[in-house]
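Omission of a single protein chain aside, the complex is shown with its protein chains in their original locations.
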Amino acid sequence: MEPTLMILILVLVVIGGLLASLGAHLLPVGGAPAAMGTATGIATGTVQIMLGAVMTGLFTASSVATLTNNLALVALSGAIGATIMISVVMLMANILYAFGCGVVPVSGRVPVDPITKEPQTPYKTPQTDGHGVPNVVFVSGMLGGFSGGLGGALMYYALLNYAHFSPNTAGIGAMSIFVPNAIIAAYNIRGTIEGFHDPKFKRLPFSLATSFVVSLLCGIVVVIAASVLGGVA
Amino acid sequence: MTVTPAAVEEEAPAEKKLDFSFPPGETELGIIAGIISAVVVTLAALPAVIKGAALIFAILWGMDSVRKTSKYGLGTGVPSIGVLAIGYGVIGTLMGLALAEYGRAGQFYPGVLVGVLVMGGIGLISGIMSNHEKLVAMKIPHLERAMMELGMTGTLIILLECSIVTGSLNFGAVLEDVIETGVIALMFIFSAFAIFHPYNACLGPDERRERTRMVAVEIGGLICILLGFAQIVIGTSPYGILDGVSLVVFGAVIWIVFFRMFIRACFKEAYATVGTGLIKTLG
Partner (left out) sequence: MGLIVVLLFAWMLVIAFLAFVACTFEDLESDIGSQSNPNSQVQLAAQVGQVHRFFNKAISGEPLSNALYCATAGTITWMLLQKLEPFVPDAPWKAAVLAIPVGVLGAAMVHLIFSTTAHCGRTVAQKRFEQPLYLDVLYGHLLPIATHGYMTTFCITTIAYIQSNLGTLSGNPALNHPFALPMLGFIWGITVGSIGSSTGDVHYGTEREFQDRPFGEGKRVIYHGKITRYAECGIRTQRDIAGFCAKFGGPVTGMTFGLIILFENWRNMVGMVLAGFLPDLPAFTPTGDMTAVISIVAGLLIIAALALGNLTFVRWVRKRCGPFVGE
């Protein structure tokens, strides 16, 4: 295998890992409290919603990779797929909160929505940390889905077209590198996060540093495997 | 609302003796299971039953590592760390299989162990970084060691499963029979469950290690059944169909024995096991 290809694989895998970490921090994750309307965000864990979005993106990216071998198009298709998934989920969750539980979407971390300037505090139930998916959180979630889907699709593309793995191998390999990155980001978040306006978002660099090292090492392992096999896989 | 008090709390259950205890402590079990599964994984010509037994040991080791880490609370639930282990395991398997041809003698593949060791190293590094005060700062005692062990067990489990299904550790064979057919998806998720489900299912203040381990062995039996069928369908074993059938029988026996043992232990150790009954009214 040529050195340029090796470096390309490494770079794409590392960028994918960093994007996975960034995406996990941008997604509005309410965890278990959100299922009771006690916290803002999507009512599930970071890893769970991240995997759901990225799997949708990976499916689209793998479909598109059979039509074209343009890096930007494959990666963007994956990113758009993940964004559509997360946007539909957030909109429908809001509908469920409003009509099923009578709860108004409100952020618990900021008194005023930074984007639409809507007041938040008067609408919040006391003793809770917000509920639903208000607009600033929706925007953050869209960015998070985009970033995570882009990361997954980049890794898939690198393994498919530069390491010359088969689609199935590339899919499971991309997922296997993606999962540790998302999980380490989830450990960094510890529970719930609302998005880029959340104070916890400032912890992002720690997670990025860890993700960088982990994806770099995983990328080196993949490069060694691919170069020993020489395109058999 | 009138609800008659339940007739459940008639007598406090007496101290019960443990009816399943597996002697080694965490460290000894790690060493024993690691050596057994590492030796078996290099000898690809062994019959599938022996590989299945080694697989169960590897699962026990992984479950113990998950248990000692998750006791302190991870913040994202127990399952995440099991999936992390298997994610590392798939990467390590790719590397181990790529290096399998080096130092190979017949059906003896010491080269695959490089993948195991490398993933142990990556697990150690990610453990150090996750636990470091200036980085993710999870502050979980011995997280470094547990993550290293999880990287190693994950790789050993996936390698053993590939070896069971294909009967060899040739990358071409594994690619054709395991990855292209999609059996890798089953391996990925079932092995992850074998590692994290026992502790997740038995979580609580009165969790007991022996009981938790029964679940791990029982899931190991289920994996053996499914992989045995997969091996029969793919039909690449050098021992013919008997190899797969014996693995299915082995898995079924293990599953029945340990599932019954677990359910009996639960019925016996619960606060009370009652056919039916109403809940205690307050006050």
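Note that the chains are named A and B in the order they appear, and that numbering of residues resets to 1 at the start of each chain.
In this section, contacts are C-beta pairs under 8 Å (C-beta built on N, C-alpha and C of every residue); 3 or more make two chains touch, one makes a residue touch a chain.
Remember, predicted model here, so these are calculated numbers, not experimental data.
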item: Where the missing chain makes contact, among the chains that are shown; value: A, B
item: Options A:Asn168, A:Asn188 or A:Thr210, residue touching the unrepresented chain; value: A:Asn168
item: Candidates A:Leu18, A:Val74, A:Val110 or A:Ala226 - the one touching the absent chain; value: A:Val74
item: Touching the absent chain when the full complex is considered, from B:Met129, B:Ile184, B:Cys224 or B:Val248; value: B:Ile184
item: Residue in contact with the excluded chain [from B:Gly73, B:Gly172, B:Gly240 or B:Gly277]; value: B:Gly277
item: Option touching the unshown chain, where A:Leu58, A:Met155, A:Leu204 or A:Ala225 are the choices; value: A:Leu58
item: Touching residues on chain B - with respect to the absent chain; value: 1, 3, 6, 8-9, 77-79, 83, 180-186, 188-190, 192-193, 196-198, 200-207, 211-212, 215, 218, 222, 226, 229-230, 233, 259, 262-263, 265-267, 269-280, 282
item: Interface with the undisplayed chain - residues on chain A; value: 31-32, 34-38, 42-45, 47-49, 51-53, 55-56, 58-60, 62-70, 73-74, 76-77, 80-81, 83-85, 87-105, 116, 118, 122-128, 130-135, 138-139, 142, 167-168, 171-172
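The rule is short, and it goes like this: only the chains that are shown with their structure count from here on.
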item: CA centroid of chain A to CA centroid of chain B, Å; value: 28
item: Chain A residues touching chain B - in the complex, by the definition given at the top; value: 45-47, 166, 168-169, 172-173, 175-180, 183-184, 186-191, 206-207, 209-210, 213-214, 217-218, 221-222, 224-226, 228-229, 232-233
item: Residues of chain B defined as touching chain A within the complex; value: 74-77, 79-81, 83-84, 86-92, 94-95, 97-99, 115, 118-119, 121-122, 125-126, 129-130, 134-138, 171-172, 175, 179-180, 182, 184-185, 188
